[in-house]
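The complex appears here minus one protein chain, its other protein chains still in place.
All chains are identified by letter, namely A, B and C, in their written order; residue positions are counted from 1 within each chain.
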Amino acid sequence: MKLHRIVRGLFLILFLGIFLAPPWAMAKRPIKIGSFLALTGPASFLGDPELKTLKMYIEEVNEKGGIDGHKVELIYYDTGGKAKEAKDIVKRLIKKDRVDVIVGGSTSGTTLAVIDIVQRAKVPLISLAGSIRIIQPVKKWVFKTPHTDRMAAAKIFEDMKKRGITKVALITGDGGFDKSGRAQCLDLAPKYGIEIVADEKYSNSDTDMTTQLTKIRATDAQAILNFGFGKAPAIVTKNVRQLGIKLPLYQSHGVASKKFLQLAGKAAEGVRLPAAALLVAEKLPDSDPQKKVLLAYKHKYEAKYGPVSTFGGHAYDGLFIALDAIDRANSLDRAKIRDEIEKTKNFIGTGGIFNMSPTDHLGLDLSAFKMLEVKNGDWTLVQ
Amino acid sequence: MSALLEVNSVSRRFGGVEALKDITFSVHGGEIFSIIGPNGAGKTTLFNLLTGVFYADEGSILFNSHDITRKRTFEIARLGIQRTFQNLQIFLNMNCIENVKTACHTRISSGMISGCLRLKKVIQEERIVEKWAMEALDFVGMKDLALAPSDTLPYGLLKRLEIARALAAKPSLILLDEPAAGLNDTETLEMRHLIESISRSGITVMLVEHNMSLVMEISHRIMVLNYGQCLKLGTPTEVQKDPEVIAAYLGEAAG
Amino acid sequence: MRLVGLYIFLAVTIGLGLLFPDNYYVSVVGSTAFFHIILAVALNLFMGYAGQISLGHAAFFGIGAYTSAILTTRFNLNPFVAMSAGAMLTGALSTLLARPILKLKGHYLAMATLGLGIIVHIFLVQEEWLTGGPDGLSGIPPIKIASLVVDTDIQWYFILCAVSAMTIWISLNLMDSRMGRALRAIHGSEIAAEVLGIDTASAKAQVFVLSAVLTSIAGSLFVHQQAFISPDSCSFAFSVELVTMVVLGGLGSTFGAVFGAAILTFLPEFLVHFEELEVLLYGAILMCIMIFLPKGVFVSAVDGVMHLFQRRCVRDVGSS
Partner (left out) sequence: MLLDQLIQFLITGITIGAIYALVGLGFSLIYNASDVVNFAQGEFVMIGAMSAIFIYGAGVPYFVAILIAIFISMFVGVALEKLAIEQARNATVVTTIIITIGASIFLRGAALLIWGKEIYGFPSISGDDPIKVGNITILPQSLWIMACTALFVFLLRYFFQKTLTGKAILACSFNKKAAYLMGIEVKHMLALAYGISGLLGGIAGVLITPITYMTYGAGVMLGLKGFCASILGGMGNSMGAVIGGLILGIVESLGAGFISSGYKDAISFFIILLVLFFRPAGLFGKTGVERV
């Protein structure tokens, strides 16, 4: 009986062993793009479109013959949004897979965790995460494509100022994105003459935020600002309407996807948020230099996977900034690639027009952000 | 003879049930003192009070002139009372000799840190504990099984192992809770010899047992409990002759 | 004889380290495995030996890690001083909590330790001024031994190998000592242990503190190796993972914990190739192992080998 069990156990392990043998096979020297994304866990809605975008465009590039005859190979792993996993994965990308450049880090937490490693290993990293701490202070090997949370806060406060709002209630989650956004809001508010009259928090796995919003209702706030991503902002939006709060509701760029509109439904009407122009590509004037790029991306993505989000767009920007740099560098020397990434000028991406420099590893300004408002279940541009 | 254990007017209630009511007796050094009575008479409860598993609601218990009424179990053990259990409480996660070695806890003194670092003191202790444990196993005739995992042993051997374990703690009083229950005739006979040799080695024995012939043959004195009350206390002959006892208990059991 | 397992462990790990110093699976995953080994062996003292359960050990890991991180970055303290401070803080906290928490049994104990872990985790997330919030703290200096700065993966490999060996040594020593037996006795039968004169409350408290302090030291080392710490390194999920390691390898056996830690470290590395199937397979493998080898991989294997021999031996003596 006992032995029988052990034999069964051994078979199980053997069986698995056969299937688990890693695919060692490798072709001749392609360009290796490494990526570490949150494909599972609460931030998977970021990693998912990012991966799809990377796969889709690398396929396209390879169909067109690659870069200078080099095929492009994508090597990616799932972080689950966890910092510790991200560190191990990046070490694996560098040590085992020997990638030329890394595009990834869906969340700020995972990106911040690996900065030390890429700096020491001297591998260029283009992050897809929001926090300003990633590029400020400037780190030699680290770049990023999404607008910073500070820019989002600034854009929101700018809009509030225009509407004459001076008292704002803040409500944020307990994730890295939320916390970092909250810190930027608290820091920036006085510069715009805005007073934060409530600073409520929730946990991202919470099921209901009416308690926090009831407290906010009792303050003299003129607007509510919710910094967060995932399902929580949709719940907040619904709860605001449920409690009959008539104040303007601002969301962050963390909800810039069709999904938010689906989830929040009618409650989303009138919600404003700063986001990349991608969501309103069709509504841009034809003169807008970004329009062509945006529509191309949008059509390609939607033909294959369904509604776009700005998150996948960040991956598009990151991938092509990297590939252009490799093309210009005409070499797979990591230092040369890094130098060329830093020299990126007038790159028209989905997030805006990138102009990087040794002091600015993002290369976007506030104009890259558009202020959107939800009207009739769709995004519209606020002029 | 001086009294080793003095129990004075002890009572214990569980909810509304009086498990023990005003029990008074004393046990002398060196004797075999048995407690009999029908199921639920309070025998095991009495053992539990003596070992601090439960506390008495009223009354006092003196052991070797220490008041142990409110002492905690391990403190009482350190004063020299050991017991076995009606439902065996062998450490099934250890082998035989480890079970017995555990009982030497109070006879040695090294702490957790010195144990972790295996200081010289620990090495010396381990040597002497090994010797004590083998002696105790030898005493119950289980020397050859020292390294056998205890979860593979048959019931009869586990009973003996539990006694070996209690003996290894060097008690002056040992409480045996139904040591012969579930044993066949041969094993019961072996158990009887074992109890007698424990007694001969100078350890006072208190015995709870349902096997009447065993009790009558080896006990010096017997206390009969019924519904938590002491019905009779005396020598085996006195108890056997007592009409009340016969009516309440022996009548059916010995008949 | 007593330490033969430890020698094999050292021979294998040192051998691997010398042969493949630059292999990812050795230097990087291997180092992570050592952390897990230290933690699992420490947890096994509490769970396997004393038969208690803790779903909150990540909290002690976090306290050690954050104390080291904060003291070395903000106050420029020597890493070893910071590590001791972390260990002392953990020791004090666990001593304080041991008595009331360890009065609880089974699932209630699981609940209490789980609660403790989550409270600490929430603190780490919320107190951004101190802990950096969810993004954590970075830029933690490496440790220095004499004048050698430890900052390559293979250096860490050997250091962690030594610490793991030390932890295993401690665990094996404790097993065959007065207090070690007392703990295992509590596991076997708490009441019988008391009756044998063991102050079970005190013994449980002591091993809780010991286990917590070892965990805290591992946390401090972790923070210097990673140069970074964030709350998700000490989350509830991590506590559960540690418990799983101990049980998977074989509760109560030091090398069971070692095997469990190694398996659960390397398994995900291989499952990565299955992409979307990874989570499903991980769960399935976990279930299968526990269903077919309920005593754990290592213990079941050892049992299997010993079984025939033992049974024959018992039968012979039993019938005599």
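The working rule: a contact is a pair of C-beta atoms (placed from the backbone, for glycine too) under 8 Å apart; a residue touches a chain by one contact, two chains touch by 3 or more.
Note that this is a predicted model, so its numbers are computed, not measured.
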{"item": "Absent-chain contact - pick from C:L16, C:L89 or C:L104", "value": "C:L104"}
{"item": "Residue among C:L16, C:L89, C:V272 or C:M290 that touches the chain left out of view", "value": "C:M290"}
{"item": "Residue touching the undisplayed chain, where the options are A:G193, A:G265 or A:G377", "value": "A:G265"}
{"item": "Residues of chain C (touch criterion as defined above) contacting the omitted chain", "value": "47, 53, 100, 103-108, 110-112, 114-116, 118-119, 122-123, 126, 191, 236, 240, 243-244, 247-248, 251, 276-287, 290-291, 294-295"}
{"item": "Interface residues of chain A (partner: the chain not displayed)", "value": "39-42, 44-45, 48, 174, 200-203, 205, 207-208, 210-212, 214-215, 218, 230-231, 234-235, 238, 241-244, 259, 262-263, 265-267"}
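The rule we apply is simple: only the chains that are shown with their structure count from here on.
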{"item": "Other chains in touch with both chain B and chain C", "value": "none"}
{"item": "Innermost chain, where centres are averages of C-alpha coordinates", "value": "C"}
{"item": "Most widely separated chain from chain B, with each centre as the mean of CA atoms", "value": "A"}
{"item": "Rounded Å distance, chain B centre to chain C centre (Cα mean)", "value": "40"}
{"item": "Approximate Å spacing (C-alpha centroids) for the pair chain A, chain B", "value": "71"}
{"item": "Multi-chain contact residues (two or more partners), chain A", "value": "none"}
{"item": "Junction residues of chain C, two or more chains touched", "value": "none"}
{"item": "Chain A partner contacts - residues on chain C that touch it in the complex", "value": "22, 24-25, 27-29, 32, 122, 125-126, 128, 133-136, 138-139, 153, 226-228, 230, 232-233, 270-273, 275, 278-279, 285, 288-289, 292-293, 297, 300-301, 303-304, 307"}
{"item": "Footprint of chain C on chain A - complex, ascending", "value": "2-3, 5-6, 8-9, 12, 16, 20, 22-23, 40, 77-78, 81-84, 87-88, 91-92, 95-96, 108-109, 112-113, 115-116, 131, 133, 174-176, 178-180, 183, 201"}
{"item": "Chain C residues within the chain B interface of the complex", "value": "51, 170, 173-174, 176-182, 184-185, 187-189, 191-200, 203, 206-207, 210, 252, 310-311, 313-314, 317-318"}
